[in-house]
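Just one protein chain is left out here, and the rest sit where they should.
Our next item is chain A:
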């Protein structure tokens, strides 16, 4: 276990500085939560200029995959986390089927530890796209005794959502779950197929994947099996941001620089809120930060940034020297953390 390893690039924070802020941090955090449920950043819907070059090809590839899923499966869904990658996927799904409606629902596995901004944004997007939203919550799985919460102070529910997800797949008889994972994110993902097979237990067998040739996707399976499908496999973080900028896609405000209360835990800057309560010895500081990825509040690290416009973010991403998941506590648990979670049916 190497959770305590400092991510490269993270600056150490002086532990006792600004200790005075801590006493009333508890009261302020509720305030902060409410006030930060502010409107998502709405860029004016503008007629996007026709895409060129690599983005045009990546878009065409993703749309092709989305249409293959709609055609080859009976009950697909699009896993929606509220992060930029799943927002881009929803946008691509709209483009793939317009003027028709997206022919599958969005499925949100709600850990209960979401940023409030994420949920507000989700609801607006669903209304705008006219798509059906299905929510299954980790809390229900806990209440039903399907999973047990980690015992320590600020438990991570990241691992638990696998059970909720697989239960939802079984309950809704989902045969293909589309997701916004990208191969550049992590080295186990670099070897995953567009159409990734899951056995009857939802498990991935990385050593025994089907060869994927040309753009001929084999979605055949037994009735209790399912597929995870990744339309944006070949996109990089920079591609995502360039596409968002060129297409004028709205994003939750969390992605843009804003002031927020944070604590430094194991070198990761966590946003103080209902699910992240400062521990003794931790200092709450108000800083200008933004998020590079959005997961649970308990494991998504913020970083100090003043990038408040898309052009600033693209510049920042283009020159970044650490990976975006470098700020994710969930990936830092071991060298093969992602592979192990994926084998068990993680996203």
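Observations on the structure shown:
Following the convention adopted for this analysis, a contact is a pair of C-beta atoms (placed from the backbone, for glycine too) under 8 Å apart; a residue touches a chain by one contact, two chains touch by 3 or more; residues count from 1.
Here is the rule we use: contacts and distances are computed from a predicted model.
Look at the chain that isn't drawn here: its UniProt entry, checked against "histidine kinase", "2Fe-2S ferredoxin", "5-methyltetrahydrofolate--homocysteine methyltransferase" or "Multifunctional fusion protein", names it "Multifunctional fusion protein". Only one residue in the set A:173, A:187 or A:304 touches the chain that does not appear here, and it is A:187. If you put the hidden chain back, the residue from A:119, A:238 or A:307 that touches it is A:238. One of A:63, A:172, A:245 or A:286 touches the chain omitted from the figure, and that residue is A:63.
Mapped onto chain A, the interface with the missing chain covers residues 7-9, 47-48, 50, 53-54, 56-60, 63-64, 67-68, 70-71, 94-101, 183-184, 186-191, 206-207, 209-216, 218, 220-222, 233-234, 236, 238-239, 320-323, 326, 335-336, 339-340.
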